[in-house]
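With one protein chain held back, the other chains of the complex are shown just where they sit.
Naming follows writing order (A and B), and every chain is counted from residue 1.
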Amino acid sequence: MSTLTLTDVSKVYPGSSERSVDDVSMAIKDGEIIALLGSSGCGKTSTLRMVAGFESVTSGTIRIGDTVINRLKPSERNVAMAFEGYALYPPLKVRDNIAFSLLRGRTAKAEIDRRVKAVSDMLELGPMLEKFPPNLSGGQQQRVSLARALVRDASAYLLDEPMSQLEPQLRALLRARIKDHMTLHRMTTVIVTHDQTEAIALSDRVAVMDKGLLQQFGTPEDLRERPANLFVASFIGEPPMNLYTAEVGGGELVVLDERGTPAFRIPCQPGEFAGRRRLSIGIRPHRVHLGAPGNGAAGGSDALIPGEVLSNHWLGDHSHAGIGIGGCFLIAVADRHVEAGVGSQVVLRIPRDAIHIFDDETGLAVAHGLSA
Amino acid sequence: MAYLSVEALSKAYRRNEVIRDLSFEVERGEFLVVFGPSGAGKTVLLRLIAGMVLPDRGRVVLGGADITRDAPDRRDIGMAFQNFALYPHMTAYENIASPLRSRGMARAELDGRVHGAANLLRIDHVITHLPKALSNGQKQRTALARALVGEPSMLLLDDPLRNVDAKVRYEMRLELPRLLRARDTTVIYVTQDYKEAMALGDRIAVLGDGRFTQIGSPETIYNRPADSRIARLFGDPPINLLDARRDGAAELRVASNSVALPVRRSNTVASDCVLGVRPEDVAVSLEPVAGAVPVEIDAVTPLNDRQVMLLRADDGTEIFASRPQSEQIEPSAGNAHDGIGRGRRRAWATLDIERAHFFETRTGARLAEPALRPELAR
């Protein structure tokens, strides 16, 4: 268990002119759980494989503790890895697959049994220990692969899409148990995933990657409340953030629909965005409050916008409402049942601090929240 | 008279009955979602209705006509597939035009209809492309346009949003019902995602072991699940199923703690049962609360702006609790910035027994609820 530090790490594959990983730096603390999040081809897996030692590092350094590990063989790095394709040993029973790395060392038999039992209980693998991997379902194989990595004593744990195939009924439970296990044992962990829900559920900090570049590295709260750019804003959150183009008018932002016609207005301080003509604005669905028309007066300094309910889906513990405002479409999430029927008129109350402003061209965040 | 009626349908593959004696009806213009875990027989059911697979027994009646043995091309059914099933050697235009071509429609009318469907699904700008040049979202829109353009009276949608990205999935979830309601199309929609089922279905049919274990509105299925298996399928994190034992006249023993049993429930529970408590009905406090179960918070795993907590009672029982982020108990519970000293912490969980479900221990069936006495009914 150790810190893991990447300094200006880049990867260029032979025959390619582009950097698959471009100057990535991050300092992962001892016992910290972080996620590398992005869609396929963003460089997250290449980064993980460089840490594991399966890919050479084109430039930059990777350290575990104070040791530079760039040139060490994978077996000398003392990292545990769970592979996306599971990579189980088919002729070995599940029990021996899990215990494999322990058998190599000088761990006592009783100790091995104890640890295998603990980790397989945690991952609900008990009844499968005497089976062979080819007889297991994909989700079960993935759990064995996870167990094999978690059972080890390693300086760092690298998990490549560790829960993509898990049975939906077990996912929430295993997520929580694994997070508890990793926290309890202060395991320095890097999780690679394309699923932002999983990244946010498990990690202390999330590194969002796109096109080989680190877009933002922060806590889930940072990503949610202060996305660094449009990419992060559109990637984080389910449903994703509502994004629009807006023109800056005197004392208001005029939000445009897809065709460029004004759809609604959000009041702001005169001169707040002086010098800019166009902006991108983002509104997180979870921060929009729905109210009946006429109740709006209590809004205080919040933006009040009338709209029409286009859809209203109740999902048990929360609701998604689709609201049409002029030619614009907005998704709002409520914590409970929303009474408004399709076609009815509502007033949206959007707190000023829930409106995110991005530069129209660079996509970089300009402000999180309008000034009151 | 129902528009589609399926009567005692059965289909076996090598003595394994995938569909068992299945009967149901769909009204004209209804949106029925067939929901079930993978391998439950959803795809076989759709293929039986589409005519790709013939049943061993039973009948399929569409609009009053028995179509059980009709060839697929004579059924007036449109279908969209999870893997899109576009014709890779034809442009998007030709894909969409295919159902009209089979009718020998005049060129001008065909052209108008294809463009109309493409406009409706907002793919008019990519209509000359081959499928391989389309994004997954555009592929699925093309497939939907193809299914809709012939204005079939029945539409089968086989998990069509499975392979598209989150943004498109949300757009389509909201667009689809409007699109279909305008045409009064009867829809059977298959999915493995309970949220999709609840969002889209007028009714949801839960498929398990080749038969429907429950058919009802999303409200019915969520609030009054027929058994504990169904209850577990709807909700994320899933419902807590806790073994409970009757303990005296007005108490229930759960997780080695006593919980007060509501008066109206006192006749429901004989000796033991399984108590189903949804995570949103578990309140967590860091201070001791009377009647609450003492627990440890093992882990906090945020889920889409909800704070999800895994609690462990002293006897090892695991309980999920979930609440909106806006009402979270600690600003950064489990997510301390320094990443150190997170650890477990003591807490007290109150189970909302009024909203709990009661299931039989052995079969998992929902225990009958006594009729509300007038003075208790609202």
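Going forward, contacts are C-beta pairs under 8 Å (C-beta built on N, C-alpha and C of every residue); 3 or more make two chains touch, one makes a residue touch a chain.
To be clear about the criterion, contacts and distances are computed from a predicted model.
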Protein name, per the UniProt record, of whichever chain is missing from view ("hydrogenase (acceptor)", "Carbohydrate ABC transporter permease", "Thiazole synthase" or "Ribosome-dependent ATPase"): "Carbohydrate ABC transporter permease"
Displayed chains contacted by the hidden chain, counting the whole assembly: B
Touching residue (missing chain; options B:Asp73, B:Glu109, B:Glu219 or B:Glu369): B:Asp73
Candidates B:Ala85, B:Ala166, B:Val269 or B:Val289 - the one touching the absent chain: B:Ala85
Residue touching the undisplayed chain, where the options are B:Ser38, B:Asn119, B:Asn136 or B:Thr363: B:Asn136
Residue, one of B:Pro55, B:Gly150, B:Pro302 or B:Gly364, that touches the chain absent here: B:Gly150
Full-complex contact with the absent chain, from B:Met52, B:Ala65, B:Val263 or B:Leu286: B:Met52
Touching residues on chain B - with respect to the absent chain: 47, 50-52, 71-75, 77-79, 81, 83-89, 98-99, 101-103, 131-132, 136, 139, 143, 146, 150, 163
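The rule we apply is simple: only the chains that are shown with their structure count from here on.
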Residues of chain A defined as touching chain B within the complex: 29-33, 168-169, 172-173, 175-177, 179-180, 183-184, 197, 200-202, 204-205, 219-221, 224, 234, 237-240, 286, 310-311, 313-318, 320, 322, 329, 331, 333, 335
Chain A contact footprint on chain B (complex, rising order): 37, 166-167, 170, 173-174, 177-178, 192, 195, 198-200, 218-219, 222, 232-238, 278-280, 298-306, 308-310, 318, 320, 322, 324-326, 332, 334-340, 342-344
